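After this line comes subunit A, so read on.
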Amino acid sequence: MKLKSIAAGVALSLGASVISISAMAAETIKVGVLHSLSGTMAISETTLKDTVLMMVEEQNKKGGLLGKQLEAVVVDPASNWPLFAEKTRELLTKEEVDVIFGCWTSVSRKSALPVLEELNGLMFYPVQYEGEESSKNVFYTGAAPNQQAIPAVDYLANDLEVERWVLAGTDYVYPRTTNKILEAYLKSKGVAAEDIMINYTPFGHSDWQSIVSDIKKFGGEGKKTAVVSTINGDANVPFYKELGNQGISSEDIPVVAFSVGEEELSGLDTKPLVGHLAAWNYFQSVENDANTAFIKKWKAYTSEERVTNDPMEATYIGFNMWANAVTKAGTTDVDAVEQAMIGQETPNLTGGVAVMNKNHHLSKPVLIGEIQDNGQFEVVWETEGVVAGDAWSDFLPGSKNLVSDWTAPTKCGNYNTESKECIAAK
Partner candidate 1 sequence: MRRLFAILCCYVAASMVSVQAQEPVALTGDIQAAAMPETTPEKAPETVTSDSVETLLTKLTAVKLSKALPVLEKLETQGGAALLPMFKSMLAGDLYYIKSSKAVIAVVKADGKLTGRTVLGNQDLGVIEKKQIKKIRVNNKLRVFLRQAIARLQIGAPDAELRLLAVKTLLNSLNSDTVEILNSARASESDEDVRNMIDLALALHQSASPSSETRYAVVAVLADSLEKEARNKLAEIAEQDSDKKVRLAAAKALKKINERIEFYDFIDQLFFGLSLGSVLLLAAIGLAITFGVMGVINMAHGEMIMLGAYTTYVVQLMMPNAIEYSLWVAIPLAFVVSGLVGVMIERGVIRHLHGRPLETLLATFGISLILQQLVRSVFSPLNRQVASPEWLSGSLEINPVLSLTLNRLYILAFALLVFGLLLIILRKTSLGLNVRAVSQNRDMAKAMGIKTGWVDAMTFGLGSGIAGIAGVALSQLTNVGPNLGQAYIIDSFMVVVFGGVGNLWGTLVAAFSLGIANKFLEPVTGAVLASIFVLVFIILFIQKRPKGLFPQKGRAAE
Partner candidate 2 sequence: MSTLTDVREVMRRDQVWSFLKDEQPQVDVSHDVILYVEGLNLSFDGFKALNDLNLYVNDGELRCLIGANGAGKTTLMDVITGKTTPDSGTVYFGQSLNLLQHDEAAIAQLGIGRKFQKPTVFEAHSVFDNLELSLKQQKTVMPMLLARLTPTELDRIDEVLNVIGLKEQRFMQAGALSHGQKQWLEIGMLLVAEPRLLLIDEPVAGMTAQETERTAELLTSLAGERTVIVVEHDMEFVRSIARTVTVLHQGTVLAEGTMDQVQNNPDVIEVYLGEAP
């Protein structure tokens, strides 16, 4: 029995090494897909996996890149954070992929990051996140806080004359950071401390009675109140249900959410939510040819009832940019592509053009949508032009004098404008 297991062990090690050799010979460009297909995050991430596969298929129809076909390599990190590091290593050393599209949660990105930097891989991260990061090896095509949270707050303050703020979030790093930023921002706008209520709940929190009634009280004190929700995934359904039942309508206390998209709404009876808001860089309901075409393709590739959402657009943009960058660089070599990426422009799905900035973040428009009873969003407001993603928030003491610039001569993810030095270089 033991012998067998030892044999297994040896086989494993040898087997692995053999594969790693054979991989070299492949005459394709390999695209790694690092999205959880099982476990809690599978809900959101499988969609992105399908998106990438769809894009690859399409690219191949166009004749691939540099005359080579693209080959997607899909692995399953199973919503298990340490596995993200392991699978990244697998993709980069065993499969030797040229680029990785992947990750959803911050923790999964943080887990993969050291491996990416060690092995100089290239990853596209398509989800809105808390910022406070800029790596040479990662391109962030999702929204930074200043591309989602801050415009949303501006809209509420200016158009809906909101004066009191409830910052409700799930207790993890994205809401924490976003709310820290918003708090600082609001205070800088002259909002008094007692007009801001901050509340954190655990993942999948299901009993919202007390919190909602607190919000109700907080909102009942005269001034117009709004909830800025960074509540994550599962917890939203009971939250909105409780809102509806306690008679908080969108006219009384509007809720603007940063983590609720078409996909999340599809699991939810939206009638009670009509009029509540969400801030994204993309909505399925946006009407223009590029989007309609994309939706058509998507439904054809998957099925009729599937919806599109913001992270999908982010993936779409990221993939196209990468394709262009590779063609421009004429190679898939990471350093070359990384430089070629900067300044890339590709049309986004909302009728504008997305630009990749020096800090590896995109410039995108910001849209505010109202939830409709058909599970879609109605755009009620959008920024004039695009907003450039900010790697380091200006509203956090720790990072206000940090900038990221990956072009020569700086070539630094966290350059301190005060001490005029690159912290990473130390």
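Everything that follows uses one rule, which is that a contact is a pair of C-beta atoms (placed from the backbone, for glycine too) under 8 Å apart; a residue touches a chain by one contact, two chains touch by 3 or more; residues count from 1.
The candidates came about this way: all candidates are chains of the complex that A comes from, given by their letters.
Keep in mind the model is a prediction, meaning the values are calculated, not measured.
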Exercise for review: Consider subunit A on its own, then decide which of 1 or 2 touches it in this complex.
Suggested key: 1
Review point. Can you list the residues on subunit A that touch candidate 1 in the complex?
Key: 40, 42-43, 46, 159-160, 171, 200-202, 204-207, 209-211, 213-214, 220-222, 234, 237-238, 241-242, 244-251, 254, 263, 266-269, 271-272, 274-275, 370, 372-373, 378, 380
